[in-house]
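Only one protein chain is missing; all other protein chains are in place.
Showing chain A:
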Amino acid sequence: MSAPNPDAAAHRIYMLNVQHNSALMTVKFLSACFAGATAGILGLQNWLGFALFLVSTLLTSVFIYAVNCKGRPAKYIPGGLWELVNPGQDNMFSFVLTWTLFFGIVHVYD
């Protein structure tokens, strides 16, 4: 939340609203977890699993864009479109964790 954004420099951003909107991170995290579970249960390996992660990220972004942001991400998320789509390092690792967990439970163990 720092100066590069010209709106923030002019103090036109209300900080409490920004914090409330970061609840979208929860949505992204849950979608990453479920994508991992799906990839594991389906038994996807190698690049197919990562492709599923990419597809699920894009799908989640489309829904957030259409439903929450109503077509104007710059109004609700500082950082605009890229920050909407970017899952972040945490969600990437969570995807890998749940993917490995479910793959192991379903396909490796009897």
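Heads up, the rule we're going with is that a residue touches a chain if its C-beta (ideal position, glycine included) is under 8 Å from a C-beta of that chain, and two chains touch if they have at least 3 such contacts; residues count from 1.
Simple rule for what comes next: contacts and distances are computed from a predicted model.
Novice: When one chain of this assembly is omitted, its UniProt record names it as which of these: "Proteasome subunit alpha type", "ER membrane protein complex subunit 3", "Methyltransferase small domain-containing protein" or "Ribonuclease P protein subunit p30"?
Specialist: Hidden chain identified via UniProt as "ER membrane protein complex subunit 3".
Novice: Using the document's definition of touch, tell me which of A:Val18, A:Val85 or A:Leu101 contacts the absent chain.
Specialist: A:Leu101
Novice: May I ask which residue of A:Asn17, A:Gln45 or A:Asn86 touches the chain that does not appear here?
Specialist: Among A:Asn17, A:Gln45 or A:Asn86, only A:Gln45 touches the chain that is not shown.
Novice: Give me the chain A residues in contact with the hidden chain, please.
Specialist: 10-11, 22, 25-26, 29-30, 32-33, 39-40, 44-46, 49-50, 89-91, 93-94, 96-101, 103-105, 107-110
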